[in-house]
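Excluded from the complex is one protein chain; the other protein chains are retained at their positions.
Per-chain numbering from 1; labels A, B and C assigned in written order.
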Amino acid sequence: MSDIKKVVLAYSGGLDTSVIVRWLQDTYGCEVVTFTADIGQGEEVEPARAKAEALGIKEIYIDDLREEFVRDFVYPMFRANTVYEGEYLLGTSIARPLIAKRLIDIANETGADAISHGATGKGNDQVRFELGAYALKPGIQVIAPWREWDLGSRESLMAYCEERDIPVDFSSSKKKSPYSMDANLLHISYEGGVLEDPWAESEEDMWRWSVSPEAAPDEPTYVELDFERGDIVAIDGEAMSPATVLETLNRIGGANGIGRDDIVENRYVGMKSRGCYETPGGTIMLKAHRAIESLTLDREVAHLKDELMPRYATLIYNGYWWSPERKMLQAAIDASQETVNGRVRLKLYKGNVIVAGRQSKDSLFDEHIATFEEDAGAYDQADAEGFIKLNALRLRIAANKGRSVR
Amino acid sequence: MSDIKKVVLAYSGGLDTSVIVRWLQDTYGCEVVTFTADIGQGEEVEPARAKAEALGIKEIYIDDLREEFVRDFVYPMFRANTVYEGEYLLGTSIARPLIAKRLIDIANETGADAISHGATGKGNDQVRFELGAYALKPGIQVIAPWREWDLGSRESLMAYCEERDIPVDFSSSKKKSPYSMDANLLHISYEGGVLEDPWAESEEDMWRWSVSPEAAPDEPTYVELDFERGDIVAIDGEAMSPATVLETLNRIGGANGIGRDDIVENRYVGMKSRGCYETPGGTIMLKAHRAIESLTLDREVAHLKDELMPRYATLIYNGYWWSPERKMLQAAIDASQETVNGRVRLKLYKGNVIVAGRQSKDSLFDEHIATFEEDAGAYDQADAEGFIKLNALRLRIAANKGRSVR
Amino acid sequence: MSDIKKVVLAYSGGLDTSVIVRWLQDTYGCEVVTFTADIGQGEEVEPARAKAEALGIKEIYIDDLREEFVRDFVYPMFRANTVYEGEYLLGTSIARPLIAKRLIDIANETGADAISHGATGKGNDQVRFELGAYALKPGIQVIAPWREWDLGSRESLMAYCEERDIPVDFSSSKKKSPYSMDANLLHISYEGGVLEDPWAESEEDMWRWSVSPEAAPDEPTYVELDFERGDIVAIDGEAMSPATVLETLNRIGGANGIGRDDIVENRYVGMKSRGCYETPGGTIMLKAHRAIESLTLDREVAHLKDELMPRYATLIYNGYWWSPERKMLQAAIDASQETVNGRVRLKLYKGNVIVAGRQSKDSLFDEHIATFEEDAGAYDQADAEGFIKLNALRLRIAANKGRSVR
Partner (left out) sequence: MSDIKKVVLAYSGGLDTSVIVRWLQDTYGCEVVTFTADIGQGEEVEPARAKAEALGIKEIYIDDLREEFVRDFVYPMFRANTVYEGEYLLGTSIARPLIAKRLIDIANETGADAISHGATGKGNDQVRFELGAYALKPGIQVIAPWREWDLGSRESLMAYCEERDIPVDFSSSKKKSPYSMDANLLHISYEGGVLEDPWAESEEDMWRWSVSPEAAPDEPTYVELDFERGDIVAIDGEAMSPATVLETLNRIGGANGIGRDDIVENRYVGMKSRGCYETPGGTIMLKAHRAIESLTLDREVAHLKDELMPRYATLIYNGYWWSPERKMLQAAIDASQETVNGRVRLKLYKGNVIVAGRQSKDSLFDEHIATFEEDAGAYDQADAEGFIKLNALRLRIAANKGRSVR
């Protein structure tokens, strides 16, 4: 284990990754570079600096990646109306490739030969971090402490800290959540605890960003979103950066009880797990994006996107953001978004996101053709007969030959 | 036009199809058989008998098809979590093949050589009726009066009635809706009127089955649904027939403001149209079915279903229920549902359908494997390294050769 | 019919389209612009000028489109390894969008308000011409004489000519083929005649470009093809233009009995038809392109291409080259070809195209990893156990719950 000289660690500043710092120093005798990112998790990242210094770290990276996160990861993903297994908006999945990329960039800058992370050996995140790292720097070494030395329970972790004089007040500042959580600008996820029983309803005090639909205002909130090439660029007429858009929608959505989801999902590593997700802004974005696409996308393009989406979602869920197949699919998705421009008006009310209007200079909706009233020759109803007759031809030939479709 | 001796007409008893009766008699000089079905549209069908008799009809069919509709059409479709263009639950689309089948059965029974319907030449329904009819009886003739003689506006229709002494009180009994509507046990649809402007919000008094979320009770309703092979067989422990299940869920859902949707969709005949849909029971069924599948379906089966679904939805939307490709897909879908058994608990509240629990004797969820706590060897975390390494191999080889996935 | 002033006709110079010229003049009283293209059909196009002049045509377009055809249509299609229904290389289908585009360009240049073509009402070509035309110029009018006035049999055609003094020596110069044929640089197709019986073997003297495998040389021919971004740019080391590549491969392939195919295919208009195709160069290109991709494409990209291909092929077959969905798919396909560079060596022998070698600077083949001999740590066999264990996990959990996959 002595061939590793320097390792870049994804460092939250919390107890677990602080233990990992010490464990890496002890076990590998190597230098540790810490990397702490603000991706909108809602906690200060600057305090991580002092903690890292206290652990003897010399190279400390603390980055605000919020804009990059939304612009280069969240937005491209939402262009595909991406949902995993019909429900999950991929809030955790989409942040991992950004962390992986930054770990590798820092490894390149600091001459590190390894990266490390605090993800467990049972989850998807280890896969996402490591696939990304290997794809971006194939010779990198990866240290996954939780797989090597299973700290197992909280008790054994505490024992380790005591032994090594690691100050446990790292975590004493706030009451430990009974859930395993992950947060970024797109969502908070909750796993574990009472959620391990899929029959148990989630508890109200678990949720952090949203009020319950019951507690939301009795009056609806209307909001208007402007799209350019599939991305939201303004809210209620005010131009905003991607991260500001998402922050704003999280705030408005959370206040209206929007974006809670409670699912059983299939992990890439093979088991099912129960998770609760809180994605206020993302839930609004998805609904709005579908609405603007409904007006501006060609039918066959829309259908092709719908058929490709589950595969694209699975790619991201499984950790293949940094892969040639994701790039290939993204080329098709992005090509479809050129005309996805316009405005969507939404009514937000106690958990509901209701489309209240959509308009676009690129609209393909033509009321003169769609209407049931007479139009001036824009559509010849007689054409429908030939259309149906030829579409039916193969069915009629088969029926004539005695085939049954009942 | 004289070669048609007898035509079976899908007859609602309303003004439009009553005009068609007369028009068929006049234009083709043929006998007309009327067929009126109760598919849960919420109006009495028996009054159609007297109206048909008044028009001189001798062969009058009035059928209660509600159970067949839900059992053989709605339920199989919901096994696939079928949604068209991300939003539409296909309420109109799925009723058409049943009507087509019954028209053909009656044509066979009565020796009719043609069928007729009141669908316009711009919509999907003409396609669905006629594709079904041709697939089931390839030599059948189809008369689509709205395509042949475009009655065009309400005014010209009225003029026709006056000319022919057709009593216009057919429709005067209730105020004419400004919307073009279609209803059955699965939904009501609304098109036309102010909806022709996609920027205009739907009006509250348009909706018929559901209260608005605002008007729904302030207390949630909990409901438990039992599934067998993918179909709901009991509500709150009480076994029910398919139609009763759907009626019950419509009632509960409607009371809680559930199931409204407002979309712009792509018609098979080539244009976009705006539609509002009210599908209380179906909205609940979809959410519940996904929840029970999340516990009981294998991951790859679930993903395969998700990838096939958009195509299956498009088949049904376009009118290809009676086709060999639908049967082929149905074989795969039905094969997947053997283990989709268990109970889902839902919380219904002001438009929200919230999963509050799911359980099954066929559950594949294994808390001992998924938990973050230590388990007794059910899962070896060390395996994850090999899993990641081999999955990364192709990416590493490519990166080693200088390829970039950024 | 009097509102058409000028029509651009796809004019071959043969009897049928000459009759159409006269028929258009008579029926529509409009000016006719003829357009004759060399797309490699193997006949002189210049003689069409005199024939058109003899028919009183003032605006005559004769274009050599061979390079554009191969560069902008054939090559992009082959990047996807496109085959319709497992067999057909789409030789006719891929030429139609080019003709449609040129017809529209000429209509724009000459101020014509309509286009016309000589395709029958039962085939795919009418669809391809007209979909293309409508997509490129939505207000264009289309005259399809064979649908309006079915000239039906050769006898009635001759009668028409006699009546109008159209010189029938147009076709007397060469013995009329018993087959309906279409030729361009990619292929010749044969339909009709004895081929209408799918049990009947094609006759040897039908084929024009290729010798039979039996008549091909007893010695194999080796050829080396260089690819750049998925396209062939050189043969045996000699750089060539796209059209020259295809001409050369047609010559070499035809001489070696390569590229004959005899199939029953499904037309877009709903019936099955029997066709024989002669595609020597295309058959070689397909095999070579797969070979160079096998070395240079990532696995998942290759698999994604294979899954998208049938849909892409159907798009082209059905006439949707000029569509947003084709553009969307092309974006993905083209994105995949950046690394498809290198050389393929083929052995051609009596109908066989045999890969004899492939090499590339972009090769992802790594013999040190793939070999069965020991390697120096490039691949750790122990990783395979974890890989298999985690991939098996869902299957094991299901089996533990009593599920059977037998």
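The rule we apply is simple: a contact is a pair of C-beta atoms (placed from the backbone, for glycine too) under 8 Å apart; a residue touches a chain by one contact, two chains touch by 3 or more.
Note that the coordinates shown come from a computational prediction; the quantities given were computed from them, not determined experimentally.
Only one of the listed residues, C:35, C:75, C:209 or C:387, touches the absent chain: C:387.
Of B:8, B:94 or B:393, it is B:393 that touches the chain left out of the display. Touching the missing chain, out of C:62, C:158, C:233 or C:263, is residue C:263.
Where chain C meets the chain that is not shown, the touching residues are 81, 85-87, 101, 120-122, 126-127, 130-131, 134-139, 144, 146-147, 150, 152-153, 180, 191-192, 196-201, 213-214, 218, 220, 260, 262-267, 269-274, 290-291, 294-295, 299, 302-303, 306-307, 310-311, 314, 322-324, 326-327, 345, 347, 349-352, 354-359, 363-367, 369-374, 379, 381-382, 384-385, 387-388, 391-392, 395-400, 403, 405-406. Not every partner is drawn; the one left out touches chain B at residues 266, 269-271, 298, 300-301, 304, 311, 320, 323-325, 327-329, 331-332, 334-336, 390-394, 397. Contact between chain A and the unshown chain involves residues 298-300, 339, 362-364, 366, 369, 379-380, 382-387, 389-391, 393-394, 397-398, 401, 403.
Note that only the chains that are shown with their structure count from here on.
Averaged C-alpha coordinates give centres for chain A and chain B that are 32 Å from one another.
Here the CA centre of chain A is 42 Å from the CA centre of chain C. Multi-chain contact residues of chain C, defined as those touching 2 or more other chains: 298, 300, 390-391, 393-394, 397.
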